[in-house]
Structures are given as structure tokens and as C-alpha cells.
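With one protein chain withheld, the remaining protein chains of the complex are depicted in position.
Going by the order they are written in, the chains are A, B, C and D; count residues from 1 in each one.
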Amino acid sequence: MTSTITLNHYLIVSGVLFALGMGGVVLRRNALVIYMALEMMLNAANLALVAFSKFNRLVDGQVFVFFIIAIAAAEVAVGLAIIVALYRRKQTVSVDELNSMRL
Amino acid sequence: MSLYATQLECLLVVLALGTLLTDAFRPTADKRKLGLLLAVLVGLTLVASFLMHPVANTFFHGTYRLDAFALFFKRLFLVVTALVLVASAEFADRIEGGMAEFYALVLLAATGMLIIASVNDFILLFVALELVTITFYILTSYLRRQLTSLEAGTKYLILGALSSGFTVYGIAYIFGTTGTTNFDTLAATLEHGATGAAFKLGMLLVVTGLGFKIASVPFQIWAPDVYQGAPTPVTAFLATGSKAAGFALLLRVMLVGLLPVNHLWMTLVLVLAAATLVYGNLGALPQRNIKRLLGYSSIGHAGYMLMGLAAVNALGAGAVLFYLGQYAFTNLCAFLAIIAATKVIGSDDIPAFAGLGKRSPILGVALFLAMASLAGVPPLSGFFGKFQLFAAVIERAQWDSRYYALAGIGAAAVVVSLYFYFNIGRAIYLQEATDTTPIPVSPAMRVALYICMIAMIGIGIFQRPLVDAAVDAASIFGLR
Amino acid sequence: MENLLTIAILLPLAAAFLTFLFPANKPGAIRALAITATGVSLLLILYIFSQFDRSQSGYQFVYSIEWLPSFGCSLKFGVDGISMTLLLLVGFVSFAGTLVSSEIHERQKEYYILFLALTTGISGTFCTMDLFFFYFFYEMAVIPMYLLIGMYGSLPPGKHGRTKEYATMKLTLYLTAGAVLALIGLLTIYFTGGTMDIEKLQRSVWVASNTQKWVFGCLLFGFGFLASMWPFHTWSPLGYAAAPTAASMMHAGVLKKLGAYGIIRLALPLLPEGARHWANLIAILACFNILYAGWSALTQKDWKFVIGYSSVSHMGYVLLGIATLNVIGVSGAVLLMFAHGIMAALTFSLIGFFYHQTHNRNVPDLSGLARKIPFIGVCMVMAAMASSGLPGFANFVSEVMVFIGAWKQGSTVFRIATICAVWGIVVTATYLLWAVRISFFGPFDEKWNMLRDAVGPLKKFPYVLLIVVLLTVGFCPRLLTDIIQKTVADKIVATDSHGFAQMEKR
Amino acid sequence: MNLPWIILFSPLVAAVVITVFTRRFQMLSALISIAAILIGFAFSLSIFKFLATGGNLELIQPRPFQWLVIGDLVKIEFGATMDRLSILMLLVVTGVGSAIHIYSVGYMKGDPGFSRFFACLSLFTFSMLGIVLANNFIQIFIFWELVGVSSYLLIGFWFEKPSAAEAGKKAFLVNRIGDFGMMLGVLLLWTQTGTFNFAELPGKIAAIPAGTLGLIGALIFCGAVGKSAQFPLHVWLPDAMEGPTPVSALIHAATMVAAGVYMLCRVSFLILPSHTALTLIAWIGGITAVMAATIAIAQNDIKRILAYSTLSQLGYMVMAVGLGGTTAAMFHLTTHAFFKALLFLGAGSVILALHHEQDIWKMGGLWKKTPITFATFMIGTLALAGVFPFAGFYSKDEILLLAKAHSLPLFILGTATAFLTAYYMGREVFVVFFGKPRDHHAYEHAHESPWVMTLPLVFLAILSVIGGWHSAVPHFLDPATEIEHSNLGYVLLLVPLAGFAFAAKIYWKAEPSDAPVKAALGKVWTWVENKYYFDELYLWIVKYVQGTIAATCELFDRWILQRLGIGGLASTTSIAGKTLRLLQTGNIQSYAFFFGLGVTVIIYYVVVR
Partner (left out) sequence: MIVHDTLFWFFSIAMLLCGVLVIVNHNPVASALSLVLLFVFLAGLFVLLEAFFLAAIQILVYAGAVMVLFLFVIMLLDIKASERRKFRWLGIIGGLVIVAALVWELAFILIQPIQPLATGPAGFQAGLKDVVKPLFANYMLPFEVTALLLLVAMIGVILLSKKELK
């Protein structure tokens, strides 16, 4: 059962996903979408980890992914809470209106 | 056994939960007193920590260490937490609500830091780091009525999440290329393992994440805004605890896990140190808001400490630890004074501090000494911190003359920093106050301030105890 | 016995801490305490001087405590000929300084704390035998100086349009800039020699000669900042002008000497090759100091600026003496540091005396003061004479030594430098006599009728003390020259066989 | 043998005692000071007697002590030379000094600074004796400077008078310029010989190359030029007349200004071997002599005339040294001390008689009012003019003979000066003492001075008469030499007489005036009247040359160094800071962008490259 799909394939896919996430953070102004992009980056990492753990035959990677997912969920909750609070205060989720502190 | 190793963390968690419960059952309790009580309890925990001794072997299957290094940092974090709690208690009247939760969060963040001090595994590293970071997201945006606070929170949130994204990705690559997440095993593997580009990528991304925590160039950019916007006690905690945690991790990762491949990252750290020094100290020049200025200054100090890391020698490692130790006192002294002063003057702008020396001698002298210590003037602790760092760099420079350039930049930075620090001193003592109503200072605050000042001057003159502790702690790296 | 020295050094600091506990509303007591502290330490220093073994060149009264084993550094005090001389200087000036500080009226507590701390810092620098503590005490002057000038100083709005804040900040920055520059050099020496003990370093370390060149450069310019070496001198007249009397006495008299002391104590003996490499440049810069500053002084109107520039110009002689690298010149430099220190302190105290009453120190605005305040007038004339190198005052001896040393050095550069230096005396006399003639001689201006002369021995004491010191050393210079030259010969210029010996013999 | 020390230090003690203790008790101060110098005089006399009675000099050599020792390189002694030269000078200084001290009691009576005056006077005496006794160059330089400062103090004695204060300053600074050269000369000499000691030097001179020796001689001569007010540094002496008259007499006629000559004689071993140095010295002397004499004919201030005559007499002495005749120089120095002091004191007495009137054109016919003054002044005049048998005749004779022997031009200069001397002195005498009184009010109140003042006059008058007989001084200086008497001397006697005659023809009348001379000389008169515009020239140099340099330095300091250099550095830094601030836009996306950029760049440099 020789598959032509090597570790590198998975890594490249995850890399591209990671880059997309990065791009999303830079390109979008909507805090929520930025947050989604950040989730994409985490998932890219997950993919890489799982791929590594598969090809290295080590389970630790998957365990790590488990933690990451848990933490990501928590992070999302907090993040969204903050965004909600911000929206309540400023009626916007567009981050480029947040520049009251530049000097 | 494992419980013994984590007893301090457990104590803090208990305190946190206790706080939440008391609040749940007696919501009317005086929040200020509660904070001070907690501070005392943390102080006791600190005392207790001196009953513990370094242990050679690891805990939790090699993910957790209780060596001298870990203890050094645990104690440091406990000191910081206690003082931050005092600061929060003094700040309580400026937080609309959820004071108990605030304390609880501070304690939980502290727990995270204490764990960070002992981290010996990338997975634990990431989890503990996230515990601290996420807590800080909340703390930063705690003043929900103030846009600045929320804004700072959002910025910290997004950039923080971004950096943890990088960290995770980096860890993934390190794990993938070396097959381990444990620092010791990693070091062992790297001793004889050829390292490919993928590994380097992982390493760099991890550095990125940690660089974000310590606000090193080019990941420093969040610091000024967040420092300015966050509630002052949180800023203090960021500047001392969070930064120290970042350095604790950085040292562990670099000098334990990645020590065998230091040739890969020495130059990088060297350059980052120089850039950070320049950015922090130049950027601070035009600032008018004292918190923002301290944000820049904390970037600058990250630069100084990176000098110590870049030197990759025993002297340097010890110097960084010493520096963190005294830096905590110095910075907290400054922030405590700011909190006490702003209670009356109500503005963070430096001109508002004019004549502080007359309005409240103790605040004046405390803030001035803090600034002088940050500037690195004897007989204050900051001086010896910088002295050691320079010494470390120069020692390395004996083999690698590029380090003379680093030392030169550091020297220039010292001079520049003197300018803006002493500008604050100028406001305090040289300028006349517009309104000269004296500023009251609560006894608790006095005590805290005196502790900080005595620490600053004491460490500045009798450096030996802290130096020995730092050297002892740094000895785990087995550097020369 | 050994502890005497340490006590003498740390006494002012102890007094400062004691003052900290005093209630601020008892200025009288605080002032008394300060005077006693400096006075007692002066007496101790004099006693040490009397007990000083004049036949030895090494350190005496050595007292050391293990301080930082990890750095191989220890709190170690001791005096040799050079330190002894300069310690005396600190003693006299600080005592006189506290005495004339009666002009300070508000925030006296802080004032005396700072002043005493400053005193200890300086005497510590002169007497420490440890590289780290040398730097420690050296930098310790920063805070007191900054606050003393900033809080108690005064800078009449002149053509420069500078505030005292500007002046004090400039001074602080210069001092630190020099210090950190020197630090790089010092640490390099430390890592070559592997010890912080200056004595050991002098005995053991030999820095590679090409390293020596640039390390000496670091030390030279680093310390040169504080020694107000051209072109790093601009902070100095401004700083003095802004400082309160005692501070300018301390600064012009003593603090400034730290720079030259650093060069003599560390740079010359540890880096002989470097010294020879830079000697000519130092000589040239020294000429700039002497003539350039002298000429600039000619154009000044403010008394303190005149004296400020003149002290820059005098540091030129010190630097020239250092540059000669021979016993005569370097000893001359050390003696000149002493002499000029006392003289500058005297001058500034006198200026302070009348400025405190007139609130005007523009030379042309004052006229014929000598009639109203004859005592001050006489002292001022003496000070002017001393500073223009009149025999009978210590300055003359030291300047002649510098000339002889420089002339002996022999190279064309030094010959020309000597000629410039000797001409510098003429220039000095020109502006000082001009200032004295305008403000003190000539018809008395009635607008200064409120001036009161120093009456009673107590008021006169500080000035008389300083003058007597100058005259004593001027008449029997061997009091100091013997011990100085012994140390210089054994420890500074002849520490190694790498050329100084030959240089001596040529 | 401590006599020299006592002689030297008793005035210093007096000075200190007066300043510190007896400032309030004027007479006491005066007595102390006088006592001090009298002690000096007495001891000098005893030494002289001891020597005259064939005593051995060796016996009275005091032991010098080491004043400054540096290694084995520099040994500076503080000693006292005891030889005929110094003893002669001791006598002159203390003798004339005592007279003048006593005179001052009368002259300064009632002056608020009475005590201060005597303190300074004693200080001066101390310094002067120091020069006399010095046994090495550094020591002589020390006292050289000290006399400078005491003369500064005494010239500016009435410091509230701006002109006086200025004059003092001028004197000091001009002397400083001379000392500048002297210092360099001493240094050069030291590097050549390795010693400062007069005793050791002569042996080592031979080794010095001629050129260097000439240079050394010239440089050291600079000192003399300053101190003895030789051309071109003569400008300070006339102004020095601002000081009280006794000061002018003592310092600016008899002793201090002669110090230059004395020093040259002291170091003659250094100068005599070098032909260049000698020529230079001789010519400077000659020029000074004649130049000063010409200026003197057009002055109106009774003291200034004497001042210029002092200049020209000093010119004589210096010329004598330049001609190798140190003995002659010392001879003239001595006699000159007598009669010039006499003249000044006489002038002082006149001035006092007329209540501080110094303009000769406001005087006249005073011989009736102040007979003693007149008589003594007359003697002084004759002596100065060199009329037989007064002291001046012999000493001047020597010099002229010397000049004739060596160089004709100098001889002509000398003779011309002699003539002029007689002329302007005649002018002064006739205008002051003869003719009709011009200021009658002053004339009415004019009165002879008290005995304290006239006594010294008489004393000095006697000396001025007998001072030159039997060439006592030359004999004393070196008993060996035999003074040859040529008839030329008596021929030369005609020169002063001619001068007097000429003066008499113009000024010996009821209403004398300069008009005829003015008319005769025309442009020249304005030149000499304005002292050849030397002051103006020097003023110009100071104002424009030095002033420009100074201004340049100051501007460079303020603009280039402080504004451009430091200010530039500072502003660049702060600009850099402000630019960095632009990164801090506050916009999260740009932050994220920088973050990503940082990462990519790092990766690029570490991994890809």
C-alpha cells in the first residue's frame, strides 16, 4: 500500500492554510472574520501535527491537537466576549476604528 | 510527590477559588481589604516557598521541573503577585465591578506563571502560556466602560492569538522534525541530530511566540497601546509578571532545549537585542503618557535582557535573572506610585506629575528612584543589572567582536533612556505644581512602596544575595 | 587604623542616612549635622595624611571586604600618593562647601542628603581599589548632581536662553555618556585581567597592544567627557553657571577631577602602549582646552561662565601633564588637580557670596565692589592670582611641573603644546584681571550699597581655609609632590618595561 | 649664617602681620614695615662691612634647602646667593627702600589704605630681595612674578580710580608677556643643561650649540624687557605713574625696573658668550634710551617725564649689558637708583605741596616755597644729566666709553640721549621751580613737606652726589679691574651742559612754553607727544587680533559645537523617535502586518538565505 501522498503534501497544505489565515488577519477589518482567520491558523497547526504524528508514528502530536482544540474553544469564547463588549461600547466590530491611543 | 512539586500552584488555585466563593457568599465584603488580605496570603506563600528546595529529577513524566531556576522564578512571581494585588486593592475604587473575580484572575494568571517557571515540555508550555495569556486578555479589557481598555484588550487578543498561532505551528514543526516535545530529549536529539530547514522554521516560530510575550522587536508593537489602555495594575502585572514569564520560557527553551544549536540563533538574538534596544529607547523619547512611556521602556529593557541571552554564557544567564528580579521591584515601585498619584491627579500625562515631590514626598521619591533605577544609575538596583549585562556581552565580545557593537548600542541606549527617565524626574522635582494639594497615601501603599524602595536600594548596594540566587538558578544551564 | 580611611569616606553617607530620619522642619540641626560630618571626615583625612608613610609608593590604610565573589570584586579602600592628595581635596572642598551652603533656605533636608551622598561618592571613587566600585562611585554622582543643580540652581536668562533644567540634563547625559563609554573599556580590561582589583591588575595584566589602542581610546574619551576635554567640554561652563554655590564648588573643584583621575589611575598604567599611541592627540586636545577655552572665557560676561571656561582651560594643563607620560608631567597634573580644585572651589564660593546678595553676576553690572566688601575682594584677587599661576600658590608649582614635563617630553608636538600652554597663562591672567578690575575695582556703584562683607571668623573661615591650603602647598609643595611623584614613578608611568622606562631615561 | 634669610623674610613677616593683625593701627603698621626693611638694611650693611674688611664670602653662604624635588630629574633649590653682585643690590634695595618707606609715612598720611599700603610695600620688598638673593632660575622667576603682583597691587592702590586700576592690570599683563618668553628660555636652558642653578650652569654652558644659546639668551632677555620696560614692552611704565609717588620712586625707578638689568648681570655667563644675544640686547637698550628721551621732551606730567627718563636710563643699562659691561650696568643701576628715587620723591613732595597737582604747567616759581625740595631736586637733576662731579657722571661715563669702544652707532645714540636727558630735565626744572607761578591759588597754599619726607630727600641727595666717586661700585664688584680714566669723559661733560643751555634758552623765562619747540619740530612733536602711538597700536592689536580670535572661539563653541554638534545629535535622536512613532498607527491590521513581516524577514534570513 504505497501512497504517493507524502508528509510534505500534508505540510504544504497546512502551510498554505496557515498563510491564508495570516492573510485573513491582515486583510479583513471585521474583528469576527479576523478571529475566524486565526482559527484557521490554529487548524493549520493541527493538520501539521496530525500529519507528523502519523508519519512519525508518535501519538503525542494528536494529544497536543486535542489540547489545542480545547484551548482554541476557550479562546474563542473569551475573544467573542471581548468583541461583544467592544461592540456594546462602540457599535462596531471594525478594527480599524480602534485607534484612540496612537500618539 | 508531584503534589509537593506543585504545592505553590495549588495554594494559589485554592486562594483563587476561595476568593470566588467568598464573593459568591458575602458579596458585600470590603473588596479593598480582601485584596490586601490576599496580598498577605500570597506573601505567606512566598515565605513558604523558601521551605522548598530544588529537586534534581523531573515530575509528571518529565514535563515539569523543580530546579533552582524554577524556584527562582516561582518566588519572583509570588513577589510580583503580592505587590500587584496591593496595587489592585488600591485601584479597586476605579473598577466598577467584579473585583473579586479580578483578584481571582490575577491569582490564576499567577498560577500559570508559576507553572511556566517549571515547564519542561512544549505541550505544557503552550497550555500554561495560554492560561496566562487568556487571563490577560480578560484583565486588559476589564474596564468595560473605558474604550481604551477594551481597545487594548482587542489588540492584545488578536495579536496574542496570532502569536500563539505561530507558536503552535512552530511547536508542530519541532515535534515533527525531532519527534519529541520534551526539552531534555530535544536537547539530547539535537546533540547529534542533523537539523533541516523545517526544524529551523519551527524554532523561529517558537521564538516568534516568545518574542511576542517579552515584547521584542519585531513583535513589540502591541506593547505601548496595551500598556496605556490596560488598567494600571494589569499594566504593572504585564510589565513584570508576564514579561518575566516570557523570559523564563525563552531561557528554558533556548538554553536547555535549543542550546546545542545555539549557533543557529545567536546572531538572530544579537540582532533582535540591538533592534529592540534602539526601538524601545528611541520610541520612548516623544511620549507624554507615562504608562505608554513605560510601555516603550519595557521594550527597551527587553532589549537589555536579550543582550544577556545573546551572550550565551553563564554570566549572561545570571545577569538576565538578576535583571528580572530587580526590574520587578523597580517597575512595581513606579506603577504603585502612579496608581497612588493618579488617584488624585487623575491623568497619566507626565506634565500632570509636576511638583509631585512637593505634593507627596514619598510618592515623589519612590517614582524618582524607580525612574533612576530604570535608567540604571547607582546606587540603585538597575545599575548593577545593566552592569552585569554589559559584562556578559563584553565577555562574549572577547571571542566575537560583533558583540562590541551590541555593547556600543546598549551604551547609547543607556544615555538616551537617561533623558526620558530623568524628564519624569524633572517633572517630579524641578517643576512647580499647578495645584499643590497634598496627595494622601494609604498605609498599605506606603508599606508596598517602602518594600520596593528598600529592595531597589538594598539590591543596588548589597547585590550579593540576589546575584548568588541568580547565578545558582542559572547554573542549571551548565553554561560557562 | 585601617578603618579610619573607610570611616572618613563613608561618614558623609552615614550622615546622609541620619539626615533622612531627621524631621525636615529642623534645618538648623540638619545643617549642623552636615557640617560636623564633613568636618570630622576632614579631620580624619588630615590625620591619615599625617600618618601617611611618605617613603612608600603603594596603597596604605587598605581595608577590604569581600563583596561579590562571583565577580571577584571586593569593597576595598586604600590611599597612595595620588589618592591621598585628591582625598585631601575632597575633604577641604566638601567642608568648605557645607559651610557656605547657608545660602540654601528651602528644602534643606534634601539638599544636605544629596550633598553628603555626593561627597561620599567622590571620595569613594578616589580611594577605591576595585574596578567595579570605581565605576559605581563614579556614576553615583549622577543623581545628586542632577537634583542639586535642578532644584537649587539658578541660571540668569542670558544670551544662551538656557534653563537650569537644560543645563543639568546636559551635564547628566554627558557624565553618563562618558561613563558607559569608559565601562566598555573597563570591562575589556577586567576580562583580560580576570580580576577587579586595580592593584592586581597593575601587577599582572598585559593587554594585547592593538587592543590597548582602542581600549585606551574608550577610557580616554569616556573619562574625557567628565574631564571636559575639548570638544566635550560644553556642558561644563553651563553646568557651573546653573549650579548652586556648593554644587559648583564640588563639581568644578572635585567631580571634574574624577575624569582625569580615571585616566591616570587606570588608563596610563594598564594601557601603556595605548597611552603612547594617543599621547600626541591628548597634547593637541589639551592645547585646545587651554587656549580655546581661555579665549572663550575672554568673551564671557557672566562671572560663573568666565570661571567655568577658565576651569575648562585649566583641565587642559592637567591633560597636557597626563599626556607627557613622564613622572614630572603626570605628578604635575595630579598636583594641579589638587590646586585647581581648591582654587575653583574658592572662586565659586566667592562668586556665590556676592551673587547671593546681588542676584547679579554680570561682570559689567558690578563695579568697585572691593570698597563695600574688601575681604571678598582681597580673596577674589588672590583667587585670580592663584588661577593665573602666581608663585606662592600651589597652582604655580603644578603648572611649572607640567611645563617642565611637557617640554622634557621633547617631541615637536609637545614643544609647541608647551608654548601654547605657557601662553595660556597670559590669556588666563587677561580675562581674570579684566573681570576683577571691572567688578571689584573702579568707582563703586551705589546700587550695590546693600552688600554686606563677610564679618566674623565663622563667615570668613571657609575662604581663609581654602586660601591657606593653596598658600601652604604653594610654599612647601613637597608636602604633596613627594608622595605624588613616588606613586606616579612606581605605579603609573613605570608599571612595565614597555617603553616608559626608556621614556624616563631619554 | 642665616642673615640672608632674616633680610629676606622680615619684610614678608611684616606684610603678613600687618594684613592679619594691625590693619586698624596705621602708625603701628608703618613702624613694623619700616622696622622690617631697616633690619634688612642693617644686616646688609654688616655683611658689606664684613666683606669690605676682607671677610671670606664662603663663610656667609647660607645652606639652600630643596624646595621641589622630582626624582633625580628636577631639583629646585631655595637658596641665597651671597656674592658681591647680590650684596651690592641688597644695599641698594634696602637702603633706598628704607628712605622711601620713611618718606611714605609722610606722603600717605591720612589715606584710608595706609596700612594696606605698607603691607604691599613690605610684600614688594620681600619679593625684590628674593630676586636679588635667588640662586636659580625658578626661584628668580617666582620672585619675578611676585614683584609683578606687588607692583600690580601698588599701582592699583587707589583702585577706585579707573585709570589706576587699568594701569595696574596693564603693568601685570605686559610683564606676563615678557615672562612668557623668560619661562620658555628657562625651559629650553633646562633641557640643555638639566639644571636651574646659577652655580652649576656656567660649567655646562659650553656644551650648548651657539644658535640655541643665542635663542636662550634672547628668550630670557624677554623677561628683562618686560620687567625693565624696554622697547617694545615699555608701555606699562608711564601708566604705572598712577600709583602713589613713593611707589613710583621705589618700584618704578629705583629697584623693580632695575631687576631686569640685575637679572641680566646675574646670568651674564649665559649672555656674554652669545654674540647674537648681546647685539640684540645692546640695540634694544639703545633704541629704548633714545626713544624714551625723545618722548620725555614733550610730556607735561611731572612724574611722566621722570618715568620716561627712567625708561631711557634703563635703556642705558641694558645697552651696557649688551656691550658686555655688566659692571658698568650695575654701576649706573646703583647711581640711578639714588638720583631717580630722589627725583621722584622730590616730585612727590612738589605734588603734595600743590595738593596732588601733577601738571608742570600749573606750577612755577616753587623754589622759594619749597627750598629743600628744590635743592635736592636740583641735585638729582644734575646727577641724572651726568654733570661732574655727581654720581650720574661717572656711571654714564662708563657706559659711553664702553659704547665708543664697541660700536659707533650705539655711542652716538647714547650721546644723543645724554643731551636730551639734560634738555628735558632742564625743561622740567625751569618750568616747575622758576618763572612766575601760574596757578596762584595753589601757589599760595604750597608749603614745604614735613621732615619725614625731607629727611630721605637729603639722604638720597647726598648719595646722588657721592655715589660715583672713586668708582666705588665697580671696585666693589670686582676689585681686580682698574678703571682707566680717559679724557673723553670730560669732553662728554659738555653734552649735558649743552642740553641745559638749550633748555634754559627756551624755558628759563617768566612765561615759558613749548610753542617754539613745537613750531620747530612740527609733525615730529605730535609724534613724540603721542609717544609714537604705541598704546594705540597695542590697543588695536588687543582689540582686533585677540578680540577676533576670542569671538571666533566663542561663536564656534556656541554654534558649531553646542548647536550644530550636540544640538544636532539631540534633534536627530528625537526625530528618529518621532519617526518610529509613525509605525505605532494604532491600527491592528498594520500591527499584524508588521508582525507577519517580521516573521517572514526573520525566516528569510535564518532559513532561506
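Points to keep in mind about this one:
One rule holds for everything that comes next: a contact is a pair of C-beta atoms (placed from the backbone, for glycine too) under 8 Å apart; a residue touches a chain by one contact, two chains touch by 3 or more.
Please read all numbers here as calculations on a predicted model, not as lab measurements.
Across the whole complex, the hidden chain's contacts among the shown chains comprise A, B, D.
Between the chain not shown and the residues B:15, B:41, B:83 or B:128, the one that touches is B:128.
Although one chain is not drawn, the whole complex shows that of B:104, B:266, B:337 or B:394 it is B:104 that touches it. Annotation for chain B: contacts to the undisplayed chain at residues 6, 13, 20, 27, 59-64, 96-98, 101, 104-105, 108, 111-112, 115, 123-124, 127-128, 130-131, 134-135, 137-138, 141-142, 144, 176-179, 196-198, 201. Although one chain is not displayed, chain A still touches it through residues 1-13, 15-24, 26-30, 32-33, 35-37, 39-40, 43, 46-47, 50-51, 53-60, 62-63, 65-67, 69-78, 80-85, 87, 93-94, 96.
Although one chain is not shown, part of chain D still touches it, namely residues 589-590, 593, 596-597, 599-600, 603-604, 607-608.
Everything below uses one rule, namely that only the chains that are shown with their structure count from here on.
By count of C-beta pairs in contact, C-D exceeds the other of the chain pairs C-D and B-C.
Centroid to centroid, with C-alpha atoms defining each point, chain A and chain D lie 97 Å apart. Counting partner chains per residue, chain D has residues 581, 584, 586, 588, 592 touching two or more of them. Counting partners per residue, chain A has 22, 25, 34, 95, 98, 100-103 as the residues that reach two or more other chains. By the touch rule above, chain B contacts chain A in their complex via residues 122-123, 126-127, 130, 134, 137-138, 141, 144-145, 147-148, 150-155, 157-158, 161-162, 164-166, 168-169, 171-173, 175-176, 179-181, 198, 224-225, 228-229, 286-289, 292. Contacts from chain C toward chain D in the complex involve residues 160, 170, 231, 234, 292-293, 295-296, 298-300, 327-328, 331, 368, 370-371, 381, 385, 388, 390-392, 396-397, 400-401, 403-404, 407-408, 410, 418-419, 422-423, 425-426, 429-430, 433-434, 437, 440-444, 476-478, 481-482, 485, 489.
Considering their complex, residues 154-155, 158-159, 162-163, 166, 197, 200-201, 204-205, 207-208, 212, 217-219, 221-222, 224-225, 264-265, 268, 279, 282-286, 416 of chain B touch chain D.
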